[in-house]
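Complex shown without one protein chain; remaining protein chains in place.
Right after this comes chain A.
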C-alpha cells in the first residue's frame, strides 16, 4: 500500500520552514564547519540565513514549552492533593527544557569549530605572508588577494602584547604588574578588533569589496611592522632612530594595506576616505605606543629619582653603588641583596 511520503522532518507546528533537512542537522548537534574554499564574496548572507532559521526555531521551542508549562500549571493548581508530585514534575520538565535550550544555544554560538578553517596554515605560508606584509604592490586595477586566515594576525597581536609588556618592564615598574598586563592586552586587542570593525564599516559605506575576516587579517599582518619598530626602539632609546623606523617600516606596512584597499575600492573620494583613515590610524597608533609608555617611564623616573638624573638619560632605576670593593661587582648581585646592603649601611 503506497503511503504518501512526508517531507523529511517537516511535521512541526505547520509554521515551520520548508527546509526540513536543516532541522535534522541542528538536532543532530553536529559541528557547523562550512567549506570556505569557494567563498570569496563580500556578503555573509549564508550566515545570516542560518542565524534567522535558528532564531525562528528557538522561538517556536520557547512558545511550545511555555504553552506546555502553563497547561500543567493550571492543572496542578486545581489538584492540591497531588501538589508535591506534580510540582516536582513541572519543575523537572522546565529544567530539562531550559537545559536543552541552553545547550543548543551554547553549541551553536560557542562552537569554535566555525573558526577551524582559518587556522589551517603551514609555517612556510605564515613566513611568506609576514614578509609580503612589508612589500607594497603597485597593481591597483585588479583586486589584490588577501589571505583569509587568523593564526598569523592572532600571533602578531600576542607578540605585540609581549613586546609592550617587555618595554614596560625594562623601565622597572614592578608594582604595577597586574595592571600592566591588562593595559597591554586591552590596547593591542582593542586596536586590532576596534580599528578593523571601524574600517570595515567605512568600507561598507565606501562600497569597498572586503569582508570582515579579510580586514582582520590585513590589519593583523600590518602589525608586523609595529612589532619590529617597537622591539628595536624599546631597547635602543634614540628619538631619531625611532622617527626613521616609524617612517620607513611603519610606512611600508601602511602602504601595503593602502594598496590592497585601493585595489578593492572604486572612486577617488571613497579611496581617499578609506585609505586616509587607515593610514592615519595605523601610523598614529605606532606613535602612541612609543610615546605613551615612554612618557610613563619618564614620569616615574622623575618622581622617584628627583632632578638628579638629566632628562635625556633613560636607564632602569639603579640602586647607588655603596658596596665596598672587595664584594662582587654591583650588577651581578640580585636587586634584593643590593637593597639589603643599602638599608644596612644607612642604619
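In this section, a residue touches a chain if its C-beta (ideal position, glycine included) is under 8 Å from a C-beta of that chain, and two chains touch if they have at least 3 such contacts; residues count from 1.
We adopt the following convention: contacts and distances are computed from a predicted model.
This complex has a chain not shown, and the name its UniProt record holds, of "Serine palmitoyltransferase small subunit B", "Actin-related protein 2/3 complex subunit 5", "glutathione transferase" or "Protein YIPF", is "Protein YIPF". When you scan A:58, A:104, A:169 or A:237 for touch with the missing chain, the hit is A:169. Interface note: of A:95, A:119 or A:201, the residue touching the hidden chain in the full complex is A:119.
Within the entire complex, the positions of chain A that touch the omitted partner chain are 112, 115-116, 118-123, 126, 151, 155, 158-159, 162, 165-166, 169, 172, 174, 177-178, 316, 331-336.
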